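A single protein chain has been omitted; all remaining protein chains appear in their positions.
So, chain A:
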């Protein structure tokens, strides 16, 4: 009997180790394997016994599973489950199926095929293959990977670097983490191919410090695969808890041992990157897609997708969803399909009210926009972005003014301080949203009690409430709304990087799509 249980951080957080111990005790002769996660997170700890899945399992369920009486937990063959069967898994082809550090498992599932293909090609041929695949950067900006590589290839020979951006700071995203923990050799293979394509001899993986399990797996995988990728070398580096270090130039400064301030561009990292050398910096998912492209060919990858968004996107279904997890599919699936059909709506049982796509700098979408297809251009047209592919779902309990305030607060806390619109604008933004909330609450309480009640239960700073009460709450509200729109405009056009520049997305989308939460009449757009 073979029992498979994930040892990925999410499975561990859900209690996978305790379940494993219980199985080891109850079935001492079983072949227990710790594998990567299938990405069906609502079922973790998910236990697979001779192909059949059970989940979510607690130690108390172990006997019933072994006696064959755990019908309520039994989901049948995992691969046939609609959540898995309806996906197109290119990057996550091994998810749930292999032991992440086993070189045998990696070999047996087509590992290193892309690298061997690349070794038989010229650097230019590799770059052209990546360009033809249409692969765009998965870190957020969607820049064509092949073009970036070509710039580094064309730079004069000498020291060059491949940097893997594994900072994955966006809330609602975990695909990078799942690759690093579940299939680290695939990422290593992708980086080694990038080295061959550009003439770079060394690579760094910059991983956020919030991912200790990923760091441990990567370090072990790098050590075990050293000879396979030689002479290319890889070093794993740990971040230090700064969101802005996901921005590529800030990340390079951090790798150099400096404050993670954003650099002005030009020069592009492809010209002058790490330690002033030509540098390819790509997201984990971008580099992880490379082995498939090289092994199966550019056409095979480009056959998936829509418009200029080619291939597949590992979408991360997060927040208040019944069926959260990793959903890799070709571009073009609609937001509504993701949230309602695949995600099953809110776990709380309440209706879905808002969906933030693309992390803390992404816009909030109301259900009215659920027909938006997952595609870089379609999301841009709807005043949003797909970013790193995180989809965070909120139910009707959400207060969208509080979410807008959080976006500004996050920007204020994480700003690198280099430019004024971001550094000061975000602080002013928090104050302005506080004014809006105070005026909103005052208006609400005075409509309940015709005469404003001293010290009523509304939230907010007493000084702000005082100020709001001296003027008409409505005037105060309207002034503050005009101010926040102006401020967002300044941040959008005056910031050096997307932290300041994109914080207006969550703020303004909350305001425009959910005006009632700001005390405004509906459809005030």
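Criterion: a contact is a pair of C-beta atoms (placed from the backbone, for glycine too) under 8 Å apart; a residue touches a chain by one contact, two chains touch by 3 or more; residues count from 1.
Just so it is clear, contacts and distances are computed from a predicted model.
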Listed names "Cell division protein FtsX", "Oxidoreductase", "Formate dehydrogenase subunit gamma" or "ABC transporter related protein", matching UniProt entry of the absent chain: "Formate dehydrogenase subunit gamma"
Residue among A:394, A:502 or A:518 that touches the chain left out of view: A:394
Sole residue of A:241, A:307 or A:351 that reaches the chain not shown, by the stated touch rule: A:241
Residues from chain A at the interface with the omitted partner, ascending: 9-10, 12-14, 41-42, 44, 168-174, 176-177, 209-213, 235, 237-243, 254-261, 275, 316-321, 324-325, 347, 356, 360, 390, 392-395, 398, 403, 406, 410, 416
